[in-house]
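The complex appears here without one of its protein chains, the remainder shown in place.
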Amino acid sequence: MAPDMQTQTTEAKAKPRNLLEVKGLKKYFPIQKGLLRKTVGYVKAVDDVNFFVREGETLGLVGESGCGKSTAGRSIIRLYEPTAGDVLFRSRHLGGEGNGLINLMGLPPDKMKTIRKEISMVFQDPINSLNPRMTVSDIVGEPMFIHGQRMGPETEAVIVNLLERVGLRPDHLRRYPHEFSGGQRQRIGIARALSLNPQLVICDEPVSALDVSIQAQTLNLLQDLQQDFNLSYIFVAHDLSVVQHISDRVAVMYVGKVAEIADAEELYSAPLHPYTEALLSAVPKADPLYKSDRIVMQGDVADPSNPPSGCYFHPRCRYAQEVCKLKNPELRELKPDHFVACHRAEELKLEGI
Amino acid sequence: MVNYIIRRILYAVIMIVLVSFVSFVIIKLPPGDFLTQKLAQLRARGDRSAEGQIETYRKRYNLDKPFMWQYSTWAWNFIQGDFGESFEYERPVSEMLGERVTMTIILSVATLIVVWILAIPLGVYSAVKQYSMGDQIITTISFLGLGMPGFLLALLVLYFAITVLNVEATGLFSKDYIDAPWSWARVGDLINHLWIPAFISAVTGTGGLTRIMRGNLLDTLGQPFVEAARARGLANGTVIWKHAVRIAINPLIVILGSEAIPGIITGGGLVSIVLNLPTITPLFVDSLRKLDMYMAGTCIVFITMLLLVGNLLADLALAWADPRIRLD
Amino acid sequence: MSKPLHDPLIEVKDLRVEFDVRAGIVKAVDGLTLTIHRGKTLGVIGESGCGKSMTARAILNMIPKPGKITNGEIIYHRRMKNSLESQVDDIIDLTKVDPDGKVIRQIRGGEIGMIFQEPMSSLTPVYTAGVHINEAVSLHHLVPLQKVGDQIGEQVQAHRKVTKEESRVIAIDMLRRVGIPKPEERVDNYPHQLSGGQRQRVMIAVALSCEPAMLIADEPTTALDVSIEAQILDIMRDLQQSANMAIMFITHNLGVIASMAEEIVVMYMGKAVEQGKVLEIFQNPKHPYTQALLRSIPKLGKKKTGERLASITGMVPDPFNLPTGCVFHPRCPMFMAGKCDKIAPQWKKVGEDHSVSCLLYE
Partner (left out) sequence: MTVVEQTTPAAPAKQKQVSQSYWALVWWKFKRNRIAVLGGILLLSFYFGFVFIPEFLSPYELNHTSDFVEAPPTKLHFIDTEGKFHLQPFVYGMERKLDFKTRARTYVEDTTRMYPISLFIHGDEYKLLGFIPSDLHLYGVDQKANPEAIVLIMGADALGRDWFTRILYGGRLSLMIGLIGQVMTIIFGMTLGVMSGYYGGMIDQVIQRTTEFLNAFPDIPLFMALAAAIPTFWSPIAVYFMLTIILSFVRWGGLARQVRGLILSLREREYVLAAKSAGASDARIMFRHLLPGTMSHVIVIATLAIPGMILSETALSWLGLGLRAPLTSWGVLLQDAATVRAIHTTPWELWTVPFILVTILAYNMLGDGLRDALDPYGTR
């Protein structure tokens, strides 16, 4: 099977195959009240999300707080058990049916554990994401330990190798997380994510908590590693410029739904969704000469437990019409590889950067 | 709000039923009952008619009936205000408890007031002047107070009163007023006696509360809104009292309900035993020893009721003090 | 008004703030000099721990323990607001006033307002938005005469306390001005009933309710979403124009500073390394740190595939153990051995309104 896959990859170089397909993913958190913990409603954190990730590419997942981007990332590997939907993944270890994709939903625990070798995560908080009671060697080696590798000189060599790869020294092995700076901690987290040689890494706001200079170092490291290990990333962040920098394609989310997905350059230069346009315009540009007619969105991000009718963005949208209040727009492929969920996408002429 | 109170009261009723039932079970656990003890006593005295007398008692107190019958009858009568009869004193329990419940409430409330009036300013001072001389002194005294259980302090006070002052500092009334009807003179006499238990509870209760207040306020003083208030140009005192203390006191109200009130009622109970104060606990302990079933059951129901009411009041106070808390 | 619009308001001269902690002394601010002009915006930029927040607190004489101002002065050119003796001007060294005294308390909130990074926790949770504004208004009671002056005789009641009703009117008015919808209802809302953006607006309303001569904004939008950030920045710009207010804008976000500030001070490890007009600094940065900082952020809309960011090597140094000479030298790409690690750089004028503290230009 393995050689077969390789030939396929070389053939399909022009357009790599899909590594991951997310279809109709939903994650509702129940709101419970009262003595009997009766469910009185749901926070629709992720509400019917569809996207795919190709082999070797980075998909940026961007949006404002509460748009469900992190929840979506976590639901993919079932850290949160999704309410509905399918996540199809091309596993190296488990053969899938038909097109080679295997559905992670409803996968029995032992098989899911195998999948966890192939999809790993990097987290946001450099303080919270490392167990303060464990040494670097324990932390980075933990995934290997979980998957049956015993600690020994061999494993340790692997760990040292990983540490060096992310720019830490072998003598850091026996130290504890509190002895490192934020940037170094994030490197430890990245080393841990790579320890099982994954195909896909879900980066959950990996640079949001870092200083500007450290942020650049970390982004460069992630890019280098992607090259070296042939990784695919799902890169969750709220900073549009960071996402643009690192992503091949970008998905913009708003209140649990995907508003637009497209190639990064196209999305930023020619957005099709009014929310994308407004968001791009709102980002402060590091250029004092840049003076644009800023589109200031009115009001706050909609409440995911009580979203507005129709298109969730309509109360803040300056192009909203009657239909937007009534009907929820579908995500459709307007141009090749450019998906948008807006009723008026065809007629609107929107400005990018 | 009203809904919440009704629900809480319902919940309390369920709790009281459970507690009273469990205490009945517990009292029934040891082999024998009040009458077997009594029988043994009478026999020891050589009373010939002992067996007969016991039989009469057994009938009178329904002790010949099954356990469930005893409990449900007692519970049913309890609701109607008849708490049964004490075996030991052969008087209705209600008669014996009446004034003691009042005294327990008076004593607890007095304790609470003394402790809060002392602890909050001390805690505030200690936090605002952290590591100062005053703080060190307050901290040391708080530790002593924390380590000093009420009943032991009561013993020491008693010792001091007997050996040094040559008075017997027990009871809540002088001999003249014990059975006198309520009058201003009697109230004066009560206040005259109240200071000893009040002093004891002040020493033992204030320490812990001061430490908690200090810790809370230190946390609160580090909060951004305190800095923001200061940046608005408010005077130091206003910042501390209106903004920081106001917030730091909320956790204290939680503690009031969950720890302070139970502590005062039960801890105060032990002090009462040493000082021979007319509160519920001495009677309760006595009835437990004597297996005086209805008396013990009623006592524990009243103690639990005081606790639950105290809890409810604390929760209501918290909801009033903190707009973030919604009762529903 | 006859007075000049843009004369100096605050002059910070050789300011030093030190924290005496157990592990040693941390120089939070180390010899900082800057000037803030009336009606203008000064941007202070730097990474976390560079001392920018401490500078702001020093201006209000609010350095938290165990820190203290050990050197320098902060000259405040006070212009009495329209009190009866309105033409009296005054020059105060803010480092010398009693930190709990009456003078500094009049200045705090009344003449220099401040907003903080954390809108979530900058409002006291048990008081409504209205209470917060009323508190500021009733403290600095000269203000209402401007606001409600047309309703009541200004001359007579110059020192009158604001009544509750008036204060409420002011509060609602302020909330409306900062763009809070339905201010009549929001005025009675508690902080937890407001969204993050609304809370920051309330903070701005509180800070501006007394029409201060200057507003210190310490990372006011860092915790907010971009769409809300844009709203808040717009409000600040509008209010500045209408009231000729100076703003000291502290942030680590280069984008925000580019769109807000007229002048910029770049700080690194408690020291200013470069200052000048915003255009100058962005287009012609002189200090290697400023250059690196500008290059290390990804720029929106200017993507080349596979492009790498220029990053600053190494890490922020240990504050207890600062490098000798120029503090930036261990990370500096232009490091000159024997010079940068020995000599502390002096200020050098490199253009009109543009100076830099770097040995490359000496």
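Each chain gets a letter, A, B and C, in the order it is written, and its residues are counted from 1.
Keep this in mind: a contact is a pair of C-beta atoms (placed from the backbone, for glycine too) under 8 Å apart; a residue touches a chain by one contact, two chains touch by 3 or more.
The shown structure was predicted, so the numbers you read here are calculated from the model rather than taken from an experiment.
Novice: Would you indicate which residue among A:93, A:174 or A:325 is in contact with the undisplayed chain?
Specialist: Of the listed residues, the one touching the omitted chain is A:174.
Novice: Which one touches the absent chain: A:146, A:289 or A:326?
Specialist: Answer from the full complex: A:146 touches the omitted chain.
Novice: Looking beyond the chains shown, say which of A:124, A:199 or A:281 touches the absent one.
Specialist: A:124
Novice: Could you tell me which of B:42, B:63, B:106 or B:146 touches the chain that is not displayed?
Specialist: Touching the chain that is not displayed is residue B:146.
Novice: By the contact definition given up top, give the residues of chain A that touch the hidden chain.
Specialist: On the chain A side, contact with the omitted chain comes from 74, 77, 79, 112-113, 116-117, 119-121, 123-125, 128-133, 135, 142-143, 146-147, 174-176, 178-182, 184, 189, 192, 196.
Novice: Tell me where the left-out chain touches chain B, residue by residue.
Specialist: Residues in contact with the chain left out: 15, 18-19, 22-23, 26-27, 29-31, 143-144, 146-149, 151-152, 155-156, 158-159, 162-163, 168, 170, 219, 222, 224, 258, 262, 265-267, 269-270, 273-274, 281, 284-285, 288-289, 291, 296, 299-300, 303-304, 307-308.
FYI, only the chains that are shown with their structure count from here on.
Novice: Take the average of all CA coordinates in chain A, do the same for chain C, and state the distance between these two points in whole angstrom.
Specialist: About 35 Å, centre to centre.
Novice: Can you check how far apart chain B and chain C are, centre to centre, with Cα atoms defining each centre and the answer in Å?
Specialist: So the centroids are 54 Å from each other.
Novice: Would you please write down the residue numbers of chain C that are in contact with two or more other chains?
Specialist: none
Novice: Indicate the residues of chain A shared as contacts by at least two other chains.
Specialist: Chain A, residues with two or more chain partners: not present.
Novice: Give the list of chain C residues in touch with chain A in this complex.
Specialist: 47-48, 181, 195, 197-198, 225-231, 233-234, 252-256, 258-259, 278-279, 282, 292-294, 296-301, 303, 306-313, 315-316
Novice: Residue numbers of chain A touching chain C in their complex, please.
Specialist: Of all residues in chain A, those touching chain C are 64-65, 181, 183-184, 211-217, 219-220, 223, 238, 240-242, 244-246, 264-265, 268-269, 278-290, 294, 296-301, 316, 352-353.
Novice: For the complex, give me every residue of chain C touching chain B.
Specialist: Where chain C meets chain B, its residues are 60, 62, 64, 100, 105-110, 113-114, 116-118, 121-126, 132, 135-136, 139-140, 190, 192, 203, 206-207.
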